[in-house]
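For reference, the structure is listed below as structure tokens.
Left out: one protein chain. Kept in place: all the others.
This part shows subunit A:
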Amino acid sequence: AAAGLCPCRTLLARRGGALRALCGSVRGLAAGPETHFGFQTVTEEERREKIYQVFESVAKKYDVMNDSMTLGIHRVWKDILVHKMNPSPGTLLLDVAGGTGDIAFRFINYVRSVRERQLQRKLRHHQNLSWQEISESYQEDKSKSLGDSQVVVCDINKEMLKVGKQKAQHLGYSEGLSWVLGNAEELPFDDDMFDVYTIAFGIRNVTRIDLALQEAYRVLKPGGRFLCLEFSHVNNPLLSRLYDLYSFQVIPVLGEVIAGDWKSYQYLVESIRRFPPQEELKAMIEDAGFFKVDYQNLNSGIVAIHSGFKL
């Protein structure tokens, strides 16, 4: 019967275009501006709802899945992001879509180690002080192991924040960390507040990227830096084919086997294909008012870090 139409190995290009609009028009015309959810066409409201559900569903297995899908390489990408940021003690970071806290914890670790090195240097210069004076200076510095650095983790999804808080507790992160429920398109913060704004693997899931970029600009202090870590487009044709094969054949299977959730991971690989490539994202960031916008490809463009400054 239907077996003949079974698409087991169909190769199909499915993005944008009139044919999609046809499919989409079957779904409520009334409900508002159209956008994409992976390769489907949905309204903006539907998209927000579906993405919320995806992350609600994957939250508990988020970290395990990241490790499995990227074979642990995502950790290196995040390390590179924080190294690029090179925060000094006293930095106030806003990590948007920060969910399970990966960037926040790395930030804290980095700042702590910078602070320790600062203290060591200070000690070396003060070798002529008496024992008493040295131990007194310990008291002062002990309470500032982070040197007043702070990170605010903001995420729209309660489940992701919950997992993040549990992780923080489990790993022993307490000071300098705050968890806020908020929407990247409409941040609950005042203007000119933060030194750095990061969004790692989150901006792809935002429905109105332009609004998120505008909000990022608003909440950053003048001189503040915008950093975005996100899946991007691979230029190398051979690598691109291998990457596609891996993405579409292996990742949903991993999702089903590890998390019992094929569809969320199907969404994930589709959403990566839907996301603007490096140059286009750069233009969007510039449109939001940022200067000195640039990007750095990691692993031939599988991932890219975009950076911009508010002047």
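One rule holds in what follows: a contact is a pair of C-beta atoms (placed from the backbone, for glycine too) under 8 Å apart; a residue touches a chain by one contact, two chains touch by 3 or more; residues count from 1.
The rule is simple: contacts and distances are computed from a predicted model.
A.B. asks: The chain dropped from view, which UniProt name applies: "Aspartoacylase", "Auxin-responsive protein", "CTLH domain-containing protein" or "4-hydroxy-3-methoxy-5-polyprenylbenzoate decarboxylase"?
C.D. replies: According to UniProt, the chain not displayed is called "4-hydroxy-3-methoxy-5-polyprenylbenzoate decarboxylase".
A.B. asks: Sort through A:Tyr52, A:Phe189, A:Trp262 or A:Phe309 and give me the one touching the missing partner chain.
C.D. replies: A:Trp262
A.B. asks: With respect to the chain omitted from the figure, which of A:Gln40, A:Gln118 or A:Gln214 is a touching residue?
C.D. replies: A:Gln40
A.B. asks: Would you write out the residues of subunit A that touch the absent chain, in ascending order?
C.D. replies: Contact residues on subunit A toward the absent chain are 1-20, 23, 26, 39-40, 233, 237, 240, 244-245, 248-250, 252-254, 256-258, 260, 262-263, 266, 273, 276-277.
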